[in-house]
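In this view, the complex is presented without one of its protein chains, the others remaining in place.
Chain IDs A and B follow the sequence of writing; residue 1 opens each chain.
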Amino acid sequence: MKALLVRAILAAVAAVAFSPASAQNNTTALPPYVPAYEPRTVDERGQWMEADEDERTLRDSPLVIRDEALNAYVKRVLCSTVGQDRCQGVRIYIVEVPALNASMRPNGAMVVWTGLLLRVRSEAELGAVLGHEFAHFELRHTLNAFKRARSTTDVLAWLSVLGGISNTDTSMNRLLLIGSFYRFSRDQEKEADLLSLKYLAASSYPTIAASQIWQHMMEEADATAAGRKQKSHHRYSAGFFDDHPTDLNRAVYLAEAASKAKGGNDPATAGYQAGIAKFLPLFLADQIKLNDFGGTEYLLGQLASAAGWTGDLLFARAEMYRMRGNPRDLVSAAQFYSDAIKAGYTAPEARRGLGLSLMRSGQVTEAKSALTEYLRLRPDASDAKAIAALLAY
Amino acid sequence: MNKTAVTLSLAVLLATNASANSLISPGPQSKIARSSLSANPSTEWNRLSERGGKNVEIWTIDGDELNKVTFFGGVPVGEPLLKEADKKHAPLPRVTANMLITDIPAILESSYRIQLHTMRMSIDNQEPTTVGGHKGIKFTYSFVREDDEVERKGEAVGAFVGDRLYLVTYEAPAINFFDKDVDKFRQLVTTLKL
Partner (left out) sequence: MLRWMCSGLAAVALLFAVPAIAQEKTGNKPGFSLRPGTVHIILMRPTIKVGAQSTGGMFEPNADWTAQARQNIAQALNEAQTSMGNQVTTYEEGESGEGPVASQYAHLFGALADSVIEYQFFRGNRLPTKVRKGTFDWSIGSGVTNLKSLAGADYALFINTYDAYGSTGRKALQIVGLLGGIPVTSGVHWGHAGLIDLKTGELVWLNADRQMGGDVRTPEGAQKRVRELLEGFPGRPTQPAVQASK
């Protein structure tokens, strides 16, 4: 019901034609970019230097995915979004955390979580998020945020707030200093959103992509909640303590801004699929271990609607059902493993999963056949002896 | 929520935790983790008063960040391994019926990823073993917890008795500590009864 309401709002906004009145406020012109951002004030130098120290932590971290091709791909999408002048000198660090986030340091290092790479559906959407982070950097928000933090705040003012203390942080957002993000104000978040839209408008990507990400995030949240038999809420306005505008709010104003400047035509969906293909199995494996059945089903379904049910997607789905492990799930899992194999999935782990699902369902003969095949294909598996023990039961 | 209920709850919370950590001397120990688990360590340990779950008991030599033996005493179907920190937003996987021994490392990994935010965890080696006379699994693993970023290694044995999961893990930093006391853990494992 909520989803329908959201779609109606967005459709209405998207239908608004470009009106002469708003032409005075030229929202499409990009501000001139000062290349080679050098720290000027003491504050900036301090931040820049310590961001270098921070980058050393990133360099040494076991969580960073050091794949040249993936790195180059993400960098290319950033450059296609913000332009060569702006993206030169940016270093990309891809961190293996299964949630949607990205952030940028004052010295030009950009951190991207793998959960983001799993959730966007096109280069346009990826570019929108990377562009948003770059916008904070270009607008020098980090420095401003720190300056504000140093001044005293009036504690008593908070008492006048009615209603509860809202906390929209998901548990993932408390993770990892190396992946942590700078806290900006809601106004700054909106500022960055709108500058990012200007980047997109000047690129070959359609600007509506920025709004679509938040739509998907709301849908995913709905799916997660439904999977846990919980209610999902999408509020239009943020609570007092929230540091981002709500997903719904963002989806709406970004759609509105997008209607005024359409950008390019090609979101490069195929390009995105090709770009992350090698790592999709890893991203899915991390996602499945989160015990979020509803949200993961939603993500798999979306990936399948774009690319069809490939062997990778069917295998991931099978793993997820097997993990939940209710009697009906195990039957479904066995079916999905078989489908994956039929769809050309060659990794022996599909036989393993099939065998384990069948074994738990009581189909012992078929189970042993599948497990034997797994051991034949992967004789030096780290669990070979344990699987062999199951064959002897 | 009426005023009395609030006052009472607060009173309960204000009561200080009186129980202390206790010494485990060499010799037979029974009813570990308030379950049928028993062991016969040949060296001394400390038992932590803070448990971490209904069916959980923790032993240590130098402190649980440096060496930690966790006993999971008969987790039944429908229960998670650990007490959930955030039941609503981060529910943990539950023990389900007809689980296989190879599902034991998987449920531990998933629980750690969700609750302890261990983003890098790998199950390294899995082989069959007997635990207290029951067919079970022995496995090794490595992980990094986000709160202290120390690289740790783990070794564990687990088995099902009926539909209840029994699991005993040993975890310590990879540098120096894991090797220092792993033999004491292995000795302990040979004496386990479920």
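We take it that a contact is a pair of C-beta atoms (placed from the backbone, for glycine too) under 8 Å apart; a residue touches a chain by one contact, two chains touch by 3 or more.
None of the values given here were measured: they were computed from a predicted structure.
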**Prompt:** Which residue from A:105, A:121 or A:289 sits in contact with the chain not drawn here?
**Reply:** A:105
**Message:** Out of B:27, B:63, B:76 or B:133, which residue would touch the omitted chain in the full complex?
**Reply:** B:63
**Complete:** Touching the unshown chain, subunit A contributes residues 46-47, 49-51, 53-54, 56-57, 59-60, 62, 103, 105-106, 142, 145-146, 149-150, 153, 155-156, 158-159, 161, 164-165, 167, 169, 173-177, 180-183, 241
**Request:** Write the list of subunit B residues that the hidden chain touches.
**Result:** 1, 3, 6, 9-10, 13-14, 16-17, 20-23, 44-46, 49, 60-63, 65-66, 147-151, 173, 175-177, 180
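Following the convention adopted for this analysis, only the chains that are shown with their structure count from here on.
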**Prompt:** Just curious, how far off is subunit B from subunit A if you go by their C-alpha centres, in Å?
**Reply:** 32
**Request:** Report the residues of subunit B in contact with subunit A in the complex, numbered from low to high.
**Result:** 86, 88-93, 96-103, 106, 109-110, 113-114, 117, 119-120, 123-128, 135, 137, 139, 144, 146, 151
**Request:** Would you pull the subunit A residues touching subunit B in the complex into a rising list?
**Result:** 62-63, 96-98, 170-172, 174-176, 228, 230, 286, 289-291, 323-327, 356, 359-360, 362, 382-383, 385-390, 393
